[in-house]
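Excluded from the complex is one protein chain; the other protein chains are retained at their positions.
Letters are used for the chains, namely A, B, C, D, E, F and G, taken in the order the chains are written, and counting of residues starts over at 1 for each.
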Amino acid sequence: MNKFAETLTPDNAVLAMIDHQTGLLVSCRDQDPHLMTANIKGLSMMAKTVGMPSVITASMPEGPNGPIMPEITDILGDNIINRAGEINAWKSPEFRHAIEATGRKKIIMAGIVTDVCLMFPAISAVAEGYDVYAVVDASGTWNSAVAEASIHRMTQAGVKVATWASVLAEVMDDWRSEHGLALGGVLGEHTSYRWVYNSFLQANSQ
Amino acid sequence: MNKFAETLTPDNAVLAMIDHQTGLLVSCRDQDPHLMTANIKGLSMMAKTVGMPSVITASMPEGPNGPIMPEITDILGDNIINRAGEINAWKSPEFRHAIEATGRKKIIMAGIVTDVCLMFPAISAVAEGYDVYAVVDASGTWNSAVAEASIHRMTQAGVKVATWASVLAEVMDDWRSEHGLALGGVLGEHTSYRWVYNSFLQANSQ
Amino acid sequence: MNKFAETLTPDNAVLAMIDHQTGLLVSCRDQDPHLMTANIKGLSMMAKTVGMPSVITASMPEGPNGPIMPEITDILGDNIINRAGEINAWKSPEFRHAIEATGRKKIIMAGIVTDVCLMFPAISAVAEGYDVYAVVDASGTWNSAVAEASIHRMTQAGVKVATWASVLAEVMDDWRSEHGLALGGVLGEHTSYRWVYNSFLQANSQ
Amino acid sequence: MNKFAETLTPDNAVLAMIDHQTGLLVSCRDQDPHLMTANIKGLSMMAKTVGMPSVITASMPEGPNGPIMPEITDILGDNIINRAGEINAWKSPEFRHAIEATGRKKIIMAGIVTDVCLMFPAISAVAEGYDVYAVVDASGTWNSAVAEASIHRMTQAGVKVATWASVLAEVMDDWRSEHGLALGGVLGEHTSYRWVYNSFLQANSQ
Amino acid sequence: MNKFAETLTPDNAVLAMIDHQTGLLVSCRDQDPHLMTANIKGLSMMAKTVGMPSVITASMPEGPNGPIMPEITDILGDNIINRAGEINAWKSPEFRHAIEATGRKKIIMAGIVTDVCLMFPAISAVAEGYDVYAVVDASGTWNSAVAEASIHRMTQAGVKVATWASVLAEVMDDWRSEHGLALGGVLGEHTSYRWVYNSFLQANSQ
Amino acid sequence: MNKFAETLTPDNAVLAMIDHQTGLLVSCRDQDPHLMTANIKGLSMMAKTVGMPSVITASMPEGPNGPIMPEITDILGDNIINRAGEINAWKSPEFRHAIEATGRKKIIMAGIVTDVCLMFPAISAVAEGYDVYAVVDASGTWNSAVAEASIHRMTQAGVKVATWASVLAEVMDDWRSEHGLALGGVLGEHTSYRWVYNSFLQANSQ
Amino acid sequence: MNKFAETLTPDNAVLAMIDHQTGLLVSCRDQDPHLMTANIKGLSMMAKTVGMPSVITASMPEGPNGPIMPEITDILGDNIINRAGEINAWKSPEFRHAIEATGRKKIIMAGIVTDVCLMFPAISAVAEGYDVYAVVDASGTWNSAVAEASIHRMTQAGVKVATWASVLAEVMDDWRSEHGLALGGVLGEHTSYRWVYNSFLQANSQ
Partner (left out) sequence: MNKFAETLTPDNAVLAMIDHQTGLLVSCRDQDPHLMTANIKGLSMMAKTVGMPSVITASMPEGPNGPIMPEITDILGDNIINRAGEINAWKSPEFRHAIEATGRKKIIMAGIVTDVCLMFPAISAVAEGYDVYAVVDASGTWNSAVAEASIHRMTQAGVKVATWASVLAEVMDDWRSEHGLALGGVLGEHTSYRWVYNSFLQANSQ
C-alpha cells in the first residue's frame, strides 16, 4: 500500500483550520460565499462529531484580517492560536506544538486564502513526513485561476488535494461505524442531500 | 408616478411561496443549492420580521414532489395550502382567497420551478391588476437558459423581476424605520455581509 | 386579460417543428446535444400525448441539411412538409395551410437554427395575429450569444419566448385534467425528475 | 426624436455616485474587483474632466458599510452626503436638492449594490421625468444573476442601462470637442486601450 | 404588419461597417477573435454577393485606432469615410449622405466597439425613422457585460438586435432566389456548416 | 511498455458501476443530467456489447440513496451487490470477490459521487496492483470544483482518469474487430455522432 | 538536461495529423469551431513553412467520418494514409512506417477527437521512446470535461501537452533563424496578432 492509498480515521488525524477570518473571507471569489460557508461548517462538524482534535489559528485577528468566522468557533470552540506574524502557520511554534501534541501524522487542513494560508503549511508538513489533506473547498481565494494553480503546486509537492465531503466519507468509512449515522447527518445538513432525505421520510411514512 | 415606480411597504404586500418542495428543489441547477437556500430563507425572514402576511402552497406534497422544505416552514409556519392538482396556483380558489383575504394588491412571489410555479401565477395576477414581484433568486429551475427565458417572458407580461435582497431593501425603506435594524440583520445573516459586520464589531470595540 | 396572459390548451394550439435536420443539429453549440435532444423529444411527446396537431417541415432534406432527426418522426410521424427553398417556413404556402387547417391561433414553435428557422416564422405569425410560443430550448443555434440576441428580438416583436417544460405545464393545466398524469410522465421521462419519481416509488413501497 | 435617442452633454447631466463604500464593495461578485475599480475611476474622471457636477452619497458610513472608496474621493473630492437612513437616495432631501440644484434633467448614476442603491433611485428619478443612465459596470452586486435581473427591471421602468465607456463617449461626442482629447486620455487610462496607444507612440516615433 | 415584422431584401437595405479598426479590434474580449473575424467577413460577403451598397467608415485611422481591418476592405473595397472626430458616425455629414444616397431606409450596422460605434448611430438612425439591424456578433466590445447592456439599451430604443447569419438568411429569403445558392455558400464558408457540406459531397458521390 | 501504455480489451477488464442511485444522482451538478445519463448508458452498453463482466453495487438502496437507476439495470441486469454500510466498495468482501472472480486485473470504474464512491475504490484497487480506469464522465458529483480536485488526487495516486467514449474506443481497438461495428453503434447512439450517421445514410442512398 | 527540457527543431520532429475528418469535426464542442480551425491551419502551416515532414491519416473516410478537412490538405497535400479500421493510428503499420521513415524521434501530434485519436497514439509512442507533443488546441472533442480528463491522462503517461503556438515558437527558436520571419507570419495570420502588426505598419509608415 502506497502513501496515497492510506486513509483517514477518527483516530489518526487532526483538523487544522487556518485563518478563516472575516476580513479574508470577503476577499474570496473562487466559489459562492454560501457554498464556501457550508463546506467550512461541514468540515468543522465532521471533526466535532467524531471527537477528532482540531487546531484553529488566526493571523493577527485584532487587525483588518478580523476575527475567526463565528461559524467555526460556534462548532469547534474559541481556543484560537493567534499568530503574531508568521504567515506559514507551520512556522508558528505554538501551532506546530498543538499539532504534535495530538501525536497524529495525518493533518486535514483548510485555510483562507488557499494559495497562502493553506498551501504553505500543507507543503511544509508534507516535507516533514506528514500526510496532508488540503481541503480546497473549505478554503477560498481571490479567483478560480489562483485556486487552480495552487492545486497543481500542492499536488506536485505530494499534498493530497481533497474536498470536505470526501474527507468526511473517508473518516466515516462505514455507515455502521460508531459515528456513521451522525456523520451522514452532517453530510446531509450541509448539502442538498437533506432534501433527498426529507422526501424519503415523507414517502416512507405513508 | 407610473406603476413600475411604485414601491413595496410592510403594509401593501403579501408574500407567496409556491411549491418549494424537496422533490422539486433537487431538480434545480440554475444556481448553487446553498445560495438558493439562503435566498429563500432570507425572503421568508423578511416577511416574518415585518409581520407581512404570507401564503405557502404546495402541489401534491404527498407524491414525489415531497414536502415544503423545512427551511420555509421553520420561519413561516406550516399553514400550507395543498393544491389537489392546479399547476398555476392562481387557479386554486383556496390560494386566491388567501391572497385576496389580505386585501393587498402587491404580491411578492417565489416558486420552484421558475418557469412554471412562479411564472404562471405571476403573469395571471398581473393580468388581473396585481403588482407582482417575481423573486427569481428565491426561485430555481432546470438550468440557466430556462431561467433567462422566463425572465424575458415575465418582463414582457408586465411582471417586475426582482431579487430577494432588493425586495427586503424596498420593504425596509429606511434604516430608521420600525423594522430597519431587524431587516438589516436579516440581510446580513443571509449574505456575506455578516462577515463585514463581524469585522466592524471587532475593530470598533478596540 | 391581456394577450400575454392567455394560455395554451390542448385544443387551442398547434405544434410546429421546423428544420430539426441532422445536418443542422450538428451545428448547434448553445446547449449540450443531449439536453437539446431531450427537450425536443419532450416537446414532441407533449403534442402526441394530448392529441395536439403538429406540423413538421424540413428545408431541402435531400441536400446537406439532411433528414429530420428520427427522434421527432418516431414520435410525430413522418408526414413532413419539404420546403423547396423558402427559408422562412411562414412563406411556404403548404406550411401555412397546414397551420391554418387546424383552425388554431396559437402556435408552439421550435426550430433549428433559432435565429433563422424559429425566429422568422415566429415574428411573421405574430404580425398576422397569431399567438406564438417560441420554444427556445427545443431549438438550437451556433452559440449562446446568437441565442440571446434572438430572444431579445423575438420578445421585442411580441413573440412569447418559452421553454418546453413550461409549455407542457401550461397545456397540462391541472394534474387531474384528462391528460394530466400522462403529461406528468412525459415531463419525468425527459428531465431528472424521473429519478425523484424512482426514489419515491421505492420509499413508498416499503 | 424620442427620449431614448436624446444624448448626454457636459452641460445637461449630473453624475451621482451612490454608496460606493468599502464594506459594500467587498460584497460584490458580479465582476472582478479590478475591473469594477477601473470602471468607477473612469466614470469619475469623466465628470471631473468636463467639469460636470457630481453628487456623492453614502449610507451610514460610520457603520459597517464603511467610508466611500478613496478611488472616488481622490477624484471628485470628499463632499459627501451622508444619509442617516434612507436606502433609496432619491428619498433623501439633501441628495435630491443637490441634484435639483444643478438644474439638470439627465442623471448618470452608479451605485453599490446595483439592485438597491442604483436601481431604486434610478427608477424613482425616471418616474419624475428625469432621464437616467444607470451605469451598470461602475456598479456591482452579489452575483451576475442579480445584476441581470436588475437590468431587466430598470429597462422595463424606462431607465437607460449604460456602461461607463459609452457614457464617456456620449459626453465626448467629438474628438475635436473642447474636452475631446482629455476624455480620450481618460478612456485609455482605464482600459487596455492604453497599450494600443503606447504601441502607436513607439511605432510612430521611429 | 408591424415594423418589427418587416424584412430585409437585397434592394431595401444598406450595410454600414463602422470603425472595425485594428487598434480597436484588439480591445474586444466579448467573443473569440476568430469567431468575430468570421462573423465580420461573412456579413461583408453577404453584401458583396447580392450587390447591396455598403458604407465603411473609420475614426481617425491615422492614429492609434489604426486602419480598417483588411478582412473588410479585401471584400468591400477601400472606399472609406474617414471621420475627423465625430464619435457617432450618424453625426458625420459624409456618412449620412452616403447612407441617404442609397435611398434605402433599412440599415444593417456593425461596429467596434458595440457600446459606442454601433449603439450610437443605431439609436440615432431609428429615431429618424430608419429600420436598423444592429449585428451584434459582427461587432465587439470590452467584455460580455458591456455587450449585454448594449443589447438591452438598443432594444429599448427600437433597434432590432441581429446576428450576421440571420441577416444573411433574411436577405436570402429563398434558396431559389437570384442569390440563394451564392449566399448559402457564404454561410457555409464562415461557419462549421462547410464541414457538413464536405461530408455530404463525399457521401453523395459514392 | 509502461503501465500507463497498457490497454483495455474485452477480455482483460471488468466494469464496476458503483452507487448510481437515484437519490445520489439528483445531487450531481458538475454536468448536465442528460449528458451524465447518456455517458452512463453508453458505458454500460459497451460492456454488454462485448460481453465484458460487470459488477453493480449499491449503498443501502432501501434508504434515501434509493435504487440503482433503471438506465443501468435495463442494460446490465439487476444482479446488484447491496452493501450494508461500507462506503468504499473495495472494503465490501462481496464486491471484491465479484471483481476477483472475473480474474481480471483491469477495472473500469464509475461511481456517484465521484469524490467518494468512485475515488475511494479506484485508489484502493490501484494500491493492490489493479489497473483502474476511473470514468469521470459516467460519474458525477456536487459541483465542478469537487470533480476537478478528485481528478488531481486520483491521477496522483496512479489511477487512469478516463471518459466513457475513450474506454469504448480502447476496448474496440479496430473497426474490423469482432465487436467493432456494434461498438460504433453504441458510440453513435449515445453522442451527437448519430446525426452524422443519419446524414451520411441519406446522402449515400441518393 | 532531462527529457522534458528537450526542444523541437525543424530537423528533429515530424507532424502527425490524425483524423481531422469533417464528420468528426462537427462533433467537437470543447472550443469554438473558428478557433479550432485557426489552430489546425496554423499548425499545418508551421510544418509546411519549415519543410518538416508530415503524416496525415484518416479513419475510414469513405464512411460517415467523412474526408480530411480541406483546410489541412490545402496546406499539406492529400497524401493521406487511410486506415482500414485501426482506431489507434499507432497500430497502423502504414502510419508507423511513415513516422519511422522520417527517422525522427519527436512527434508533434494533433487529432480529432482528443480523447481517442490523439491520446491513444500519443501514449503508445511515448511508451516506445518517442517524445510526443500532443497539441490539444489543434485537436477537439465532445466537451471541455473530456478534454481536461485527457490532458491529465496524457501528462501522467509522459506525453507533453502542448498548444500550436508554443510548438511553432519552439521550432522557430529565434526570429533570426532561417524560417524566423516566415513563422512569425504564420503566427500572425492565425491569431489576433495580425491586427497588432497592421497597426504597427500603418503607424510606422507615417
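Keep this in mind: a residue touches a chain if its C-beta (ideal position, glycine included) is under 8 Å from a C-beta of that chain, and two chains touch if they have at least 3 such contacts.
All of these numbers come straight from a predicted model, not from anything done at the bench.
The residue touching the chain not shown here, chosen from D:66, D:121 or D:158, is D:66. Touch with the chain omitted from the figure is made, among G:71, G:94 or G:173, by G:173. From the options E:26, E:89, E:151 or E:203, the residue with contact to the unseen chain in the full assembly is E:26. Mapped onto chain A, contacts with the missing chain fall at residues 23-24, 26-27, 59-60, 63-64, 66, 84-88, 91, 113, 115-116, 119-120, 123-124, 126-128, 142-143, 145-146, 148-150, 152-153, 155-158. Residues of chain E in contact with the chain left out of this view: 26-27, 29, 32-33, 143. Although one chain is not displayed, its contacts with chain B can still be listed: residues 196, 199-200, 203-204, 206.
Throughout what follows, only the chains that are shown with their structure count from here on.
Our note on geometry: chain E versus chain G, Cα centroid distance of 34 Å, whole angstroms.
One finds 48 Å separating the Cα centroids of chain A and chain C.
Looking at chain E, one finds that residues 23, 26, 35, 64, 66, 148, 152, 155, 191-192, 196, 199-200, 203, 206 touch two or more other chains.
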